[in-house]
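Quick one: structure below, then a few questions.
With one protein chain removed, the remaining protein chains of the complex are shown where they sit.
Presenting subunit A:
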Amino acid sequence: MAAKTKVRSAKKRRFINNTIVHVVLAILAFIWVFPIIWVILTSFRAEKGSYVSTFFPQSFTLDNYVKLFTDTSILNFPQMFMNTLFIAVCACILSTFYVLAVSYCLSRLKFKLRKPYMNMAMILGLFPGFMSMIAVYFILKAIGLTEGNLIKVALILCYSGGAGLSFQIAKGFFDTVPIAVDEAALLDGCTRWQIFTKITLPLSKPIVIYTVLTSFMAPWLDFIFAKVICRANSDQYTVAIGLWNMLQKEYIDSWYTSFAAGAVLISIPIAILFLFMQRYYVDGMSGAVKG
């Protein structure tokens, strides 16, 4: 009898604990998701203007999305979207290659400058990138990359150039792949490049995917470099500059709901990438041992 009540009270206690935990989590989740829901609702709002007195729109419409893609005379969103996509994809490919190659070298090759390089990267990494923004602008200008379509090249260089410094996470992952595997391959006549492409990379899918994700997101979301380098070349604007323009005094009243629509649209590619790659992403971050 006594044992039975004990079991029941333990169950009860667990039930109460779980309830409390879930209620707290639900509240946190609500607070977290709330702004996103608000942006999505605003993007479908039919009433114009930046301010409304009700949380839920009085009526819904798709016009805000239509306007983004049809009203291109003042702010050409489709062009900005394509610019950004092009820059982000190129920068992503380049910097993924840089990061993985540097990480592999630092993890597997023994050379004299290895330690000094890692220390230097650590120290350089402490400075914010936009500190050198103006200097970068003038260097690009001196090479002649600040006009016309070359601006895209300039931006791709900006976003991928510093990638060699952010090797830490990938290097940590490569370190967990047993050296014995490499040695076996060497004995069988593999070159270093073949080891890298045929053995290390296939064993490190999670970290490859993590690197791809982060190096796609940086140029996709960046505002500050794009703003400094694009200047008055409106045909080279990226989405971030376009969205910022929509909130200027002259445009905010007529473009605010379209701004929300634009914000939803740019989060879609990232959301899709994350949904597909979430599993690898978590694995990559935890540095799981493979081999």
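Here is the rule we go by: a contact is a pair of C-beta atoms (placed from the backbone, for glycine too) under 8 Å apart; a residue touches a chain by one contact, two chains touch by 3 or more; residues count from 1.
Just so it is clear, contacts and distances are computed from a predicted model.
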Undisplayed chain, where the name is taken from the UniProt record, one of "M48 family metallopeptidase", "histidine kinase", "Na+/H+ antiporter subunit E" or "Extracellular solute-binding protein": "Extracellular solute-binding protein"
Which residue of A:Phe81, A:Tyr137 or A:Tyr159 touches the chain not shown here: A:Tyr137
Given A:Ile74, A:Met120 or A:Ile179, the one touching the chain that is not displayed: A:Ile74
Missing-chain contacts mapped onto subunit A: 47-53, 73-75, 134-135, 137-138, 141-142, 144, 146, 228, 231-234, 248-250, 252-254, 256
